[in-house]
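One protein chain omitted, others in place.
Moving on, here comes subunit A:
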């Protein structure tokens, strides 16, 4: 006669089996996902912490240390040295005033349309998104040698920033001491590139000693007001 196993006998084993299955399932479906997500969150926390400690906090410290008034002045100064866009007429105006200041009569000022980027020596340092440009003038003048030297020195200290090239000195026919001096003059521009700033990512630093030295150098340069004269408007007959 076969042994009949009663339900009473099997129940403890069944309970044990069910408990075992429940335990295994809870480990698989609860504990492992919890631990995985916890590790994931821990990694994210560490990343975020490093961003806060390495970027955000130093950045806010640096920015809070800046004197807005001085920065505003530096900003105006650097824009004066390197304008955002070419204003050829304003530059011509500057050149005229500059020439007068050195008692030099600038003749035959020819203007070449601004070039964006291209072969400018400054292009090497430009970052993506920035547009650097240059505007070239060709001109000549007649003066004695010492005036020309003083005039050239003046260009070195003139704002907006410029550079001379293709110099030609020719002894003028009319007098021994008069020299005809022709040259190319290049003015530089740099369009603004920092319109989009992330409040996180980038690490900033205050102005370094070298950068401050450059600002001091520019500060010693001379600018001529780029505001044209406009007075007495209201003509009755524009043909007379």
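Here, a residue touches a chain if its C-beta (ideal position, glycine included) is under 8 Å from a C-beta of that chain, and two chains touch if they have at least 3 such contacts; residues count from 1.
One rule holds for everything that comes next: contacts and distances are computed from a predicted model.
Engineer: Given the choices "Fimbrial assembly protein", "Spermidine/putrescine import ATP-binding protein PotA", "Periplasmic dipeptide transport protein" or "ABC transporter permease", state the protein name listed in UniProt for the chain not shown.
Structural biologist: Matching the unshown chain against "Fimbrial assembly protein", "Spermidine/putrescine import ATP-binding protein PotA", "Periplasmic dipeptide transport protein" or "ABC transporter permease" yields "Fimbrial assembly protein".
Engineer: Counting contacts across the full complex, list the positions on subunit A that touch the omitted chain.
Structural biologist: On the subunit A side, contact with the omitted chain comes from 12-13, 15-16, 19-20, 22-23, 26-27, 30-31, 34-35, 37-38, 41-42, 44-45, 48-49, 51-52, 56-57, 59-60, 63-64, 66, 68, 71-72, 74-75, 78-79, 81-82, 121-122, 124-127, 130, 132, 149, 152-153, 156, 161, 163-171, 188, 190, 192-195, 197, 199-200, 202, 204-207, 210-211, 214-215, 217-218.
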